[in-house]
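Shown here: the complex without one of its protein chains, the others still in place.
Chain nomenclature is as follows: A and B, assigned in order of appearance, with residue numbering initiated at 1 for each chain independently.
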Amino acid sequence: MAEFPSVDWFHAVRSVFNEHDEYHGAGGGACDTRFGVVVEDDVYALTMAGLRCVDAVSISADELPQLDFYLLMSHGDWRVMLENIRDNGRAALDQTLNTIDLDREEGLAHSAAEDQYKQDLFFRYNQTLQHFFDASSRVETSFSDSD
Amino acid sequence: MTVKIKPRPEGRTRRMGESEDVEIPEPQYAWMGKSHQWGTRVKAGDKGLTLGSLNVGHYAEVPEFWEDQTRMPRGSVAGSAVVPPIGYSVRHKSGLWADCAGDLYEEAIQRRWVPTTDLDWSSVEPLDDAVERAMCQLCTELIQCANVEMESIASWQEELSYGFHEVKQFLATVTFDDARHMDAFRKRALANGGGLGVESKGILNRMILESRGGWTETVAVMFLQRGLLTQTIYKHGVGFAHNAAEREMFSRSMQDKARHLTYAVEHLKYAVNHNEGQGPILNQVLTIGEGMLIAELKDPALRESLMILLAGSLEAAPSAGKAAFEGLMGDYLRQYAALTDWIGVSRDDGLPPDLARYLEA
Partner (left out) sequence: MSEAVSAVSNESADNVEPMDLSWLEKMGEWGVRAEPSRDGISLADIQVGTYGEVPDHSDNMTGRPRGSGRRSDGFRIGGYEVRDKSEIWLENAAVLYEEALQRQWSSATDVPWETIRPLPDDVEQAQCQLATFLTEVEFVAGDIPARWIAKTSPDFFEPRMILLAQVMDESRHMDVFRKRAFANGGGLMQRTGGTSGIVGSIDMSRDFTEMSSRLHIAGEGAVLSIFRMGELMAYNDAEKHIYRLCAQDEARHVAFGVMHMRYMSETAPERREEIHVYLDESERGLLAGQNNPAARQTATSESLAILLGGGKDHFDEGYRKLLAIRRRQVKEYMQRVRSAGFGERFEDGRADPELVKYAQA
């Protein structure tokens, strides 16, 4: 069981993502990006290279401009999404990354460097990113009691 | 630099649009209820939901002449909007149609491949210098063939009416195939201590690019005459391939080319059967093309590089390689004769001696 958010949790998810071919085809495929996941004060950087997620580390907020883009939500909103994925095997209609990004006034994906070209990687690789988070359905996840 | 993460909004997450304080115009809904055939329900079959399966009822009607000069989807309601014409020149079905186009489009997508990752580049190992040069020369010729095909089709796309979208979509897969071939052959030429060869003589290239008479005429020279030769070379390439990468490269390219040829043959037959006078025109076009092919083959670059590759060495090229090359040409021309026969433009009486001799090889 891995607690979200934590480096261990991201390692567990990336292990599932890397090992299952179903997460790599059908509009997914190779991509190269380093993006962030921000959960309240915790910041993580994930590196996609080719068909694999090769790294997941904890970083400081100051390093965000070095990333292509980052995904920001409250712990509670991340939990809602991940529990939805767990319950359904993948994100249901109202919990996909793009839906969340568009349906919230403040959005989900941002670029600390305010570079839209890099932020557009969220759109270019959206299927892969969706597959990545959908892979969390196979990871036993606990959440802190902050919500 | 200290980066402040955008602060979490106070209270619950606002849904998009909640803050919009605008006057909402009264909707007209003038478009509602406007359809030539409502209640259409096409289900996915064994091959999924295919383009061809959409041609049901009203939507199956492919007219002999496409009146509309805009991008109106076939089967949609024109409505009252006045749209300036775009100016498509190919508006007769007989100018481009093949019943198989929709199926070929789907097949192309299913059989897609990626030169970077689907070819085992680690299998390419040093070859005898003459053989490597021959392979690189062949790759250069094949790159240029693909380039001309791609340029020709790309320039024709905007001439082909929207009413025959299956053909336009299939041709989009063809140019993507051509990009793949250019990609794969260029990589092979540069992967093994070689380089590119000398450019093609270009005699047939010019005829293909200058086929302004019509798309049908372009198809005849580009796909049937030259494309069939390219496919024959790919077929023999699988045989003389030196490693897994080359074998796969030629094999996949051959599959792609087979689709192009299928479209060509079906279209040309359709054109001959539906256009009085098309048969004699094609006969003439093919005759001119044959003359150009003969001129092209007089140039030694393609011919001799194939001789070396088919023989396996420079030393054996003049004898065994020559015989194998003549065998390759014989293969090509026998199939060419059979296909032109089927289309209705037989070459029995008209094949020039410089080509006919290969049929005896």
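Keep in mind that, in the parts below, a residue touches a chain if its C-beta (ideal position, glycine included) is under 8 Å from a C-beta of that chain, and two chains touch if they have at least 3 such contacts.
Small disclaimer: the values here were computed from a predicted structure and weren't measured.
Q: With the full complex in mind, choose from B:Gly79, B:Gly239, B:Pro280 or B:Pro352 the residue touching the hidden chain.
A: That would be B:Gly79, which touches the missing chain.
Q: Of B:Gly202, B:Gly291 or B:Gly350, which sits in contact with the chain we cannot see?
A: B:Gly202
Q: On subunit A, what residues meet the omitted chain?
A: 25-32, 49-50, 93, 96, 98-99, 101-103, 105, 107, 114-117, 119-120, 123-127, 130
Q: Across the whole complex, list the residues on subunit B that are touched by the chain not included here.
A: 15-20, 22, 24-25, 27-44, 47-51, 54, 56, 59, 70-73, 75-79, 81-84, 86, 105-106, 109-110, 112, 114-117, 119, 121-122, 129-130, 133, 136-137, 140, 143-144, 147-148, 150-155, 157-158, 162, 165, 168-169, 172-173, 175-176, 178-180, 182-183, 186-187, 190-203, 205-206, 209-210, 300-301, 304-305, 307, 314-315, 317-319, 322
Just so we're on the same page, only the chains that are shown with their structure count from here on.
Q: Based only on mean CA positions, could you tell me how far subunit A sits from subunit B in angstrom?
A: For subunit A versus subunit B, the centre distance works out to 39 Å.
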